[in-house]
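Just passing along the structure, written as structure tokens.
Only one protein chain is missing; all other protein chains are in place.
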Amino acid sequence: MSTIEDARAPGEGARRRPPEPLVPEGERRVSANVCQAAGCLSMQSDLVLGALRDRVEAAGLSDVAVRRVGCLGLCAAGPLVEVPELGRLFDHVQPDDGAALDSLVTTLSGGEPGGQAMAKEPFFSHQVKVVLERCGQVDPERVEDYLDAGGYEALTKTVTTMSPEEVIAEVVRSGLRGRGGAGYPTGLKWTTVAKATSHDGKFVVCNADEGDPGAFMDRSVLESCPQQVLEGMAIAGYAVGAQHGYVYVRAEYPLAVKRLNSAIRQAERSGFLGKQIAGTDFEFHVEVRIGAGAFVCGEETALLASIQGGRGTPRPRPPYPAASGLWGRPTLINNVETYANVPPVVMRGGEWYGSIGTGKSKGTKVFALAGAVVNTGLIEVPMGLSLRQIVFDIGGGLVGGKKFKAVQTGGPSGGCLPEELLDMPIDYESLAQAGSHMGSGGMIVMDESTCMVDVAKYFMDFCREESCGKCLPCRAGTVQMYGLLDKITRGRGTRHDLDTLQSLAEMVRTTSLCGLGQGAPNPVFSTLRYFRDEYLAHIDDHTCPAGACRLDGGER
Amino acid sequence: MSDEVRTLVIDGRDVAGASGQSILSVAEESGVFIPALCHLAGLSEVGSCRLCMVEVEGTARLVASCVTAVEEGMKVTTTSERLLAYRRRAIELLFMERNHVCSVCVADNHCELQELAKTLGVTHFELPPLHPACDVDATHERFVLDHNRCILCARCVRVCDEIEGAHTWDIRGRGTGARLISDLGKPWGESTTCTSCGKCVQVCPTGALYEKGRSVAEGKRHRPYVPFLVATNALGTGRQL
Partner (left out) sequence: MVATPARTLSPPSDDKRWRQVEVRMRRLGHRPDGLIEVLHTVQELFGFLDDSALAFVSQSLSVPPSKVYGVATFYSHFMLKPQGEHTCVVCTGTACYINGAGALLAKLKERLGLEAGGTTADGKLSLLQARCLGACSMAPAVVVDGEVHGRVTPSSIAVLVEAL
């Protein structure tokens, strides 16, 4: 075996330096916002930024800014460039596409505006932006931009004019619920942590592990407007009496980590993190902790174990982290999006926030729309919108006009919702009743070519690989369920296998230690509930109606 | 530490325990049997085997009795059709996960897993065996580790860390690929932290850890110091959660 001394970090030096944005010296008349978040970057939007910058400079447009911004939402059509002052959007802009760049320069110099009029696009017009208000509008790497957009006003207001009780009361009034999956009332959680006594401090933790496959909301928020999350955490720290915060980000998101780190440094420099925040005695420090590739670390007790340098295995609750979390101290854990909702709640009031959404599900929800839908991307909608509006109006329907089959929400512990539920309003209760759940907000649209048994098998494969292995039902049960599903997709399953699968799923759901095992059977339950026919077709007729499974025993 | 008395009902019987004491521990003291594999009095609780789950009136969920503290007025049911079915299934999952062939195991007739299977009336298996071929580590001069019999209860990990203070054992990997390891995953015989105290062997519920040179008939555990451990630890993790 070779030793560590011979090796170099893989892929070193392969990345190019990102081009710098162009800031006009005087007043800026118009700007070109070039998306520099992961989606567009994967389509070389960094080169677009450079090319556009060169052209604007060459054209001598001294009152035009070429800006680096975060996610503009319509990732499917990237690279995207927006001219916000004129409400125009340019899609599919390639760095070597002279015509598109010319049209942009013409637009910017006051000529005939090119691109699309955003107001007319249903993708944008159905959305309500609270969390994403500043995403795509500010440069994620410049705190000045965030400040210009009203950033840190909420934190200043909090620490200079409000008592911790008043802050919590505002959050309670908003009706905000956790966006990380379970939908636990945020105000209630804050109250518990605030009431917990501790002689040596409390902690605020931001869960940015975002492990659900098919979810990229938190990533986009962190890449597009990390300051808003930090501001929410600082407000939470003030409210619950904590001076230290951690953001736990998964290792798969290097750009988010980079922008978060730079945001922390800039916020410290501007006096919004660190000591004497906004000139008061309140201090709050934030550190980033990077995950190392384990889905289960999104579970709160596993996440805490991981921050403390251990194996990310969950532990039984109680005690809840609110009572005994990091190093045994009271700890508040919320999701990225939950924190990002806090500054608007504080600024505009809980009542305003509560006026958006439905009875028990207030406010907006960010979804990552992906799969067989035309407009894949990042959207924010008021709770209570129907699935149909999301998939067909905002999402623009299915790619290639194919037939809709299901939409999967809630990640590996969620479910697949069929066509007859398209008019269901999206909120915590409706989704749970339908056998799925909100999850963190991944929404994957599937067309008729996707086999539902195969989807159930896919998620079970995920769970068996991500099971931490501590508790028996999840560790061995997911492997056995996978085996049964695999057998069925190969056309070798029997009706008896189906019964065994169902009873095993019941047992794993009821007896597993943490949410991973408890949720792992959900894709099986939901597909059995709505697509039982497909299971039976594999078993009785040895066919896969979607034509996705190979029933001759070969691997897909 | 407040040692207030809590009165509750377990399977229709009035029993009493101390605040902070687990349901399982109160049940043990009162002579009510609840199946358990990862629990061992004297060691910290991990709540991982899930065999000890019981029903508590007023809660829809089942709770693991080893990690749930008694509360005043609680009504606990330790056996029901549903619980029995789940427990049998759990035993089946264990038997199918690794290779537990009792007839050739040193722990035959002295095995907690085997005993539980009998007590719970596990008569047949529906699920296919996974039975990966696991290593047998016989490099230690006195003891053997047979991964084929390991149920990952982590009693050995805890006794080594919490009582002996050596922390020779830990778990490698995750999911069904998890394995018991000593030091940097090297053979046990090469361990620089192992004190050869043998406590891990004493607490192993199956035939995964055993002493060399003992014939099948002699597999019976010698646990001279386990009661002692319990006594010295009674104020600690065993009773207080």
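In this document, chain identifiers A and B correspond to the written order of the chains, with residue numbering beginning at 1 in each.
Throughout what follows, a contact is a pair of C-beta atoms (placed from the backbone, for glycine too) under 8 Å apart; a residue touches a chain by one contact, two chains touch by 3 or more.
Everything quoted here is computed from the prediction, not taken from an experiment.
Note on the chain not shown: across the whole complex it touches A, B.
Note that of A:219, A:244, A:329 or A:538, the residue touching the chain absent from this view is A:219. The chain omitted from view is touched by exactly one of A:19, A:136, A:187 or A:371, namely A:371.
Within the complete assembly, B:185 is the residue of B:73, B:132 or B:185 that touches the hidden chain. The chain that is not drawn here is touched, among residues A:170, A:466 or A:486, by A:466.
In the complete complex, the hidden chain is touched by one of A:276, A:308 or A:543, namely A:308. In the full complex, chain B makes contact with the omitted chain through residues 161, 166-174, 181-185, 192-193.
Across the interface with the omitted chain, chain A contributes residues 1-11, 14-15, 38-39, 41-43, 75-76, 78, 210-216, 219-220, 251-254, 289-295, 306-313, 368-372, 376-378, 408, 411, 442, 444, 446, 450, 455, 458-459, 462, 465-466, 468, 556.
As a working rule, only the chains that are shown with their structure count from here on.
Put simply, the C-alpha centre of chain A and that of chain B have 39 angstrom between them.
Interface of chain A with chain B (complex): residues 294, 296, 311, 315-316, 464-473, 475-480, 483, 500, 503-504, 507, 510-513.
Residues 45-50, 53, 61-62, 64, 67, 85-86, 89-90, 93-94, 96-97, 126-128, 130, 151-152, 171, 173-178 of chain B are the ones touching chain A in the complex.
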